[in-house]
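The complex is shown incomplete by one protein chain, all other protein chains being positioned as in the whole.
Let's look at subunit A:
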Amino acid sequence: MRRAAALLLLLAGCSSSAPSRPQADPAMAEAMDLGRSAFGLARFDQSQTQYETAYRRALLSNDAAGLHDSAYDLAVARLAREDAKGALVALDRARADLALRGTHDLPDFDVVEAAAFYRLGDYGRAFDLAARRTDQGGLLGERAVFLTGMAADGLGRGDVLARCVGRLGDAPRTPLVERADHAELAARLHLRAGEASEALTQAVAASERRRAAGEYRGMARALRLAAQAARAGGQPGVAASYERIAAQSEAAQRK
């Protein structure tokens, strides 16, 4: 009997994990999987195409959860393609479609919209959208805090930026992305306080962490921040080097 129980436990340990949510429409599930895989392979155009297909399938099957997921992924894919306006359009359309189906509170949409407005230089709207979602738990809340800090820096609100830095962890066991966010916000805070060397250190740390996490766009942004800090610290040569490295990375992303 004990042997049988041990065998069952062994089989249970060997079993694969179940998907988080069963998909009713196989075509939509396939499009979502393909979109995620394409996104992971940095094929953002194909990813966008697959998420648009998934959104159409969700409309076809009147799947509100599918609409929510596919619209979120579609907006993120468009952001990755440097199409912030397209992301906003996709989210607006999805908001209307979900409101038709009784879903109104969409915190993840707010966070993606905040990122899109930040990219378009509308720091005010980015701040408003992100700041009201900072109390969300998990990674979404962390992204909201980071975006709030970035928008606050754009608006020149150092006090809010300092609070955001305090809310993001920097412990060694903290996830790498969160540590990178903390370093970038800290660098901005130091730069705003006129502490150029500390800002440079934090910005370089942020770029290293972004590179390690595979977030190359954020890495280039952190390198430009490092260039700003170096220039503020009277190191124009170092600043020029960081600027050039950032420009090369951005040019390679565009190709």
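Definition applied: a residue touches a chain if its C-beta (ideal position, glycine included) is under 8 Å from a C-beta of that chain, and two chains touch if they have at least 3 such contacts; residues count from 1.
Simple rule for what comes next: contacts and distances are computed from a predicted model.
Name of the non-displayed chain as stated in its UniProt record, restricted to "Glycine/D-amino acid oxidase-like deaminating enzyme", "MoaD/ThiS family protein", "Acyl carrier protein" or "ABC transporter": "ABC transporter".
Residue A:A80 is the one among A:A27, A:A80, A:A232 or A:A247 that touches the chain not shown. Although one chain is not drawn, the whole complex shows that of A:L106, A:M150 or A:A226 it is A:M150 that touches it.
Annotation: of A:D128, A:D170, A:E195 or A:E215, A:E215 touches the absent chain (contact as defined above). Contact between subunit A and the absent chain runs through residues 10, 13-14, 16-21, 23, 29, 32-34, 36-41, 43, 46, 49-50, 69, 72-73, 76-77, 79-80, 108, 111-112, 114-115, 118-119, 126, 138-140, 142-143, 146-147, 150, 177, 213, 215, 217-218, 221.
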